[in-house]
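In this view, the complex is presented without one of its protein chains, the others remaining in place.
Chain lettering (A, B and C) follows the sequence in which the chains are written, and residue indices restart at 1 in each chain.
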Amino acid sequence: MDTNSGTVAVHNAHAADELIDRFFRVRGFSEQIAEPLSPEDCLIQSMDDASPIRWHLAHTTWFFETFLLKRDGEYRPFDECFEYLFNSYYNSVGEQYPRGKRGLISRPGLEETLEYRSHVDQAMRSLVDGHDLTDQERLVLEIGIHHEQQHQELMLTDLKHALSCNPLAPVYRDGACEDLDAAVGQSWVDFDPGVVRIGHDGDSFCFDNERPRHRVFLEPFQIADRCVTNREYLEFMEDGGYARPEFWLSLGWATVNEQGWQAPLYWQKDGSRWSQFTLSGRKPIRLDQPVCHVSYFEADAYARWAGCRLATEAEWEHAVCRQLEAPFSASQRGNWSDDLIRSGRCIHPKLSGTESHLNPESRLGEIDRDDAGQPSLADAMGNVWEWTSSHYSAYPGYRAPAGALGEYNGKFMCNVFVLKGGSCATPSGHVRPTYRNFFAPQSRWQFTGIRLARS
Amino acid sequence: MDTNSGTVAVHNAHAADELIDRFFRVRGFSEQIAEPLSPEDCLIQSMDDASPIRWHLAHTTWFFETFLLKRDGEYRPFDECFEYLFNSYYNSVGEQYPRGKRGLISRPGLEETLEYRSHVDQAMRSLVDGHDLTDQERLVLEIGIHHEQQHQELMLTDLKHALSCNPLAPVYRDGACEDLDAAVGQSWVDFDPGVVRIGHDGDSFCFDNERPRHRVFLEPFQIADRCVTNREYLEFMEDGGYARPEFWLSLGWATVNEQGWQAPLYWQKDGSRWSQFTLSGRKPIRLDQPVCHVSYFEADAYARWAGCRLATEAEWEHAVCRQLEAPFSASQRGNWSDDLIRSGRCIHPKLSGTESHLNPESRLGEIDRDDAGQPSLADAMGNVWEWTSSHYSAYPGYRAPAGALGEYNGKFMCNVFVLKGGSCATPSGHVRPTYRNFFAPQSRWQFTGIRLARS
Amino acid sequence: MDTNSGTVAVHNAHAADELIDRFFRVRGFSEQIAEPLSPEDCLIQSMDDASPIRWHLAHTTWFFETFLLKRDGEYRPFDECFEYLFNSYYNSVGEQYPRGKRGLISRPGLEETLEYRSHVDQAMRSLVDGHDLTDQERLVLEIGIHHEQQHQELMLTDLKHALSCNPLAPVYRDGACEDLDAAVGQSWVDFDPGVVRIGHDGDSFCFDNERPRHRVFLEPFQIADRCVTNREYLEFMEDGGYARPEFWLSLGWATVNEQGWQAPLYWQKDGSRWSQFTLSGRKPIRLDQPVCHVSYFEADAYARWAGCRLATEAEWEHAVCRQLEAPFSASQRGNWSDDLIRSGRCIHPKLSGTESHLNPESRLGEIDRDDAGQPSLADAMGNVWEWTSSHYSAYPGYRAPAGALGEYNGKFMCNVFVLKGGSCATPSGHVRPTYRNFFAPQSRWQFTGIRLARS
Partner (left out) sequence: MDTNSGTVAVHNAHAADELIDRFFRVRGFSEQIAEPLSPEDCLIQSMDDASPIRWHLAHTTWFFETFLLKRDGEYRPFDECFEYLFNSYYNSVGEQYPRGKRGLISRPGLEETLEYRSHVDQAMRSLVDGHDLTDQERLVLEIGIHHEQQHQELMLTDLKHALSCNPLAPVYRDGACEDLDAAVGQSWVDFDPGVVRIGHDGDSFCFDNERPRHRVFLEPFQIADRCVTNREYLEFMEDGGYARPEFWLSLGWATVNEQGWQAPLYWQKDGSRWSQFTLSGRKPIRLDQPVCHVSYFEADAYARWAGCRLATEAEWEHAVCRQLEAPFSASQRGNWSDDLIRSGRCIHPKLSGTESHLNPESRLGEIDRDDAGQPSLADAMGNVWEWTSSHYSAYPGYRAPAGALGEYNGKFMCNVFVLKGGSCATPSGHVRPTYRNFFAPQSRWQFTGIRLARS
């Protein structure tokens, strides 16, 4: 495996056993997500950006079939037409069924799609039982697992958008939405100027776009120790935020007016009270929750209104990494310490346990401080995706892998902005500080929020 | 009940028993249509003009609930929100869920929708058991039955369109498509000039737009004794029909170029052979079938290419009515005699019997002639809807009924053309010579065909 | 000249001298219209439906060049590229420069366009001096003259629309807008049922679509003796006319909401007072003027609100023709008698004399009545184009002429409605009762108004 040759890097391939175990666990979790849904729920596509649950279930399966199983001469495809039907955007593989029409494909239905999954899972079992996986196979398997985890988050966000179109406000999973104690006030964390390194290091898995690790010069900056809350965002709204062009990017102002935006996505005003649509139905706004489902335009306008700005990607990543290495006690690291990333704020327990975790949460209690008196960054991972001011661009020395998997990331480096940190809907084990998520500045259907910075 | 006062007319109300019997038979038939379909099949909406099967099942139910049951103080609605959700276009009733988004409503799903139907059917049973229906109730019940029959045809055409978007070419019901003997040559039926009457007469049910019966002067004309066949239409295509502006209306030519039309809807060329998507999957073109799924633009262009024109609505209706009264022997009347209208070319036997009836059929054998040597009009009812050159306009003295039912017909009298005769998908008992169907000139997803006329 | 052969009919061709005289008079009038305008005024195109003045000046010239001069071997075209550039919609002639981009052609500019006109006029002089015109040439010349007159009206309406986009409200020609005495109340004129003839008769010029004269049966009806006034239309507006769906066609209601219509085109409310943009700048609404610049949708909605309807084309034409033949004294015929058509309400005197004629006028004084006590129809010609309820369709036996001129009328018979009578902007000698103007139901930029009818 030679990263110089342009293939995606897995410097230290996991043992096949661990990988296969993880494969089946992750595959099973996709079906767990779909479990409370009717065949109809799994079919609807509410906008071009979103896809039906049924399509996600099939496409993630297609990934393993196309990039692993079909390379094996003995594999018998479930249905030859699926290569076309469930290809998302891989031009190297061939033509694609039009993205905006995924909701029109009633067959295969949910049941047959689950059979397709089972067919592929069995073939995967035969593959790994049949021979030792090659390095390339292990790499593709690893990518496929992470690919499926990405789609698990999309399943939840796409479903939320789709159900929100129904005036009956359907419930995906019940969940209490108790109001918590007030959030603590916001503090600033300071950073001196200097050359820092960002991007993924070492042998563990990452996507190609997180490499190569490289040097960046940061001028001095401050970053907020927590995200902006609904309470704070409401102040912006009540100060005429959506009606005052001076806070907005030109394209943002045009969007506000074309779309008639008056509040974050899913918010609705009933009399004098705001509520929001959630995966547990319509619920009152909780004032100390982080504001969520805002576009880049709104995040940027809020920051300008507050006399601040958004952090750059490099600032964000450096701030989080410094903290991870800082001498906090475990309890002092806020609720996103290494352990918590691995076990706590993950989606498994949420779905099987307390369903209110389908929403982001607010930081509680006291501010943690390190020895130098600097506060810790709370909720920086696994709560809301945090918009950065950085356009999604290639790192110096980046080269897309050869072949179809080279279409995974590089070709999207245009007119999208980087988001960091992962959200409540991101699966466990799928967040890391170097992760680069990216969406168009008008996107609002992901769990996206705001953390302030300033120079 | 006073037709002069502008309300819809049922001059000779059916006995309540017959009506109620018919109600349950027609209601049951809607469910029969849906029976081979999966929940997903019932949800998809492939264009704004079409609706999901599930929506048709709910909306036809909504009609009885809204216009009959809710007038009764004791009725408990199944779900209050359905008034909004399943209102099609009745501004008098209230706001409507956006038409183009009917495919996004996954709940109520198919199962709950069938419960809704059952709930309403039971309430209808209570209603008729509880008291003698008033004249107004009987009228609304009659309209509701015909309304449901209209939607039964739409269920088939909308489903055909939706399934056609799936590259897997799904089969709704299997059906053989044997090629028949060649169609007989086309002959002309002659008509002298004079004042004739058109529009509905007598006490039997009709829609408001078929009244009042009135006088029209017809200049001499001839009408073809059968519809244009695929074989004939292919000649037009091979003569460059779709590439020669001289045959087309200006709007038609624009549409041909914008849409890239090269053939009727659902046709596809594989090598040198044409096939068509049908409710039984993709099938070869049968040359002697009537050409079907053509727009007004195509019908008009074909007629001009053939040196002819389309008939006006009055010509068509007069020609068919003269024949119905003509001294043909039963066998001579072609295959659309009074008896056949009632029993033969209906949809019940088609669905439960030979499924190939989901396509139009060609006339077989010899030309029937009356005593004066005039040929009979074949297949004029229940085969393909025949485009007329007449814009859909109010008859002299027409007045829309008061109230919500006044929105049934009158408000659509703009930019649509009249079609006559019914198609293979029209339910039995729902065709009559005075029936006025109407679609926009670019519409192709109904079973629409061409009959020539000339002056 | 054989009308049966499908060519356009001039049964009694005018003497060449009269024709040539008229040619030069009409040509000169086009330039008179443009005379007060700057080169920039002549270039602007404010919507696809409208064209720049400069384009009208060139296209009407192109007509004579293409259909007369180029048939003559010796003619040297002014610029070969103009054949493409100034072709409006004649597919038989060749490709056309895109209609919506006519405002982008800065060269030839106004000056060069006038040279083009002069070049063609001189060639026309040579043509008629060189030989006796053939029948076909005289026919094309006659059509070309009427064609140019049609464009003269469009020059005024397109210019009005274009200037209205300028917040400076530019003045084309000054004109007083004094308020007149109140209009007289509206009366009804009665008609018995029976077969009547409509369509052009005799040898004088008409367009192909006015033929053949044919029989129509009219059920009894009444028609208003004058058009609806601004005062009356304001009552409709104040009664919530634009906010009540029950008055509107379904497409009309959609248009009202999409376009945000609240009043006729060019109306604007400043505080509590309505003004309208005119070719003489912005002016207060004159209450007793006929309402103008309303769409078919608005005309139809107004009529329904008033408990009436619009007349059909046949009713309108029959009513006007009966009056023309009625034993009114010249003074009793209202202000549109045969003489007035020829001399009074024409555009020449308006432009050179009282400019307020660039607006329609109200009927003054007493109602004229014939011997039977029936009132006369006032202002039926040369005031506002009156929407009829009739879709623009071919008359029985109509056949478009062969060749390019066959594209003149027939191919537009779709989704447009017939207007009758001519407007204040229609040139003298270009109105007659059989004239069939046609526009899409949403069109408002012509001088279009409303006359009521009822059964």
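Please note the rule applied: a residue touches a chain if its C-beta (ideal position, glycine included) is under 8 Å from a C-beta of that chain, and two chains touch if they have at least 3 such contacts.
What you see is a predicted model; the values in this text were computed from it and never measured.
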| item | value |
| --- | --- |
| Chains in view that touch the one left out, judged over the entire complex | A, C |
| Residue of A:25, A:125, A:215 or A:269 in touch with the missing chain, whole complex considered | A:215 |
| Sole contact to the chain not displayed, among C:85, C:184 or C:234 | C:85 |
| Touch residues of subunit A, complete complex, unshown partner | 89, 91-92, 193, 195, 214-219, 221, 245-246, 248-253, 296-297, 309, 389-391, 393-394, 396-397, 406, 411-415, 441, 455 |
| Touch list for subunit C against the chain that is not drawn | 38-46, 54, 79, 81, 84-85, 97, 101, 103-110, 162-163, 165-168, 170 |
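Convention: only the chains that are shown with their structure count from here on.
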| item | value |
| --- | --- |
| Contact graph of the chains (line, ring, star, complete, other) | line |
| Degree value of the rotation bringing subunit A onto subunit C, based on Cα positions, nearest 5 | 180 |
| From subunit B, the most remote chain by mean C-alpha position | A |
| Inter-chain centre distance, subunit A versus subunit B - centres from mean C-alpha coordinates, in Å | 49 |
| Euclidean distance of C-alpha centroids - subunit A vs subunit C, Å | 61 |
| Separation of subunit B from subunit C, taking each centre as the mean of its C-alpha atoms, in whole Å | 38 |
| Where subunit C touches two or more other chains at once, by residue number | none |
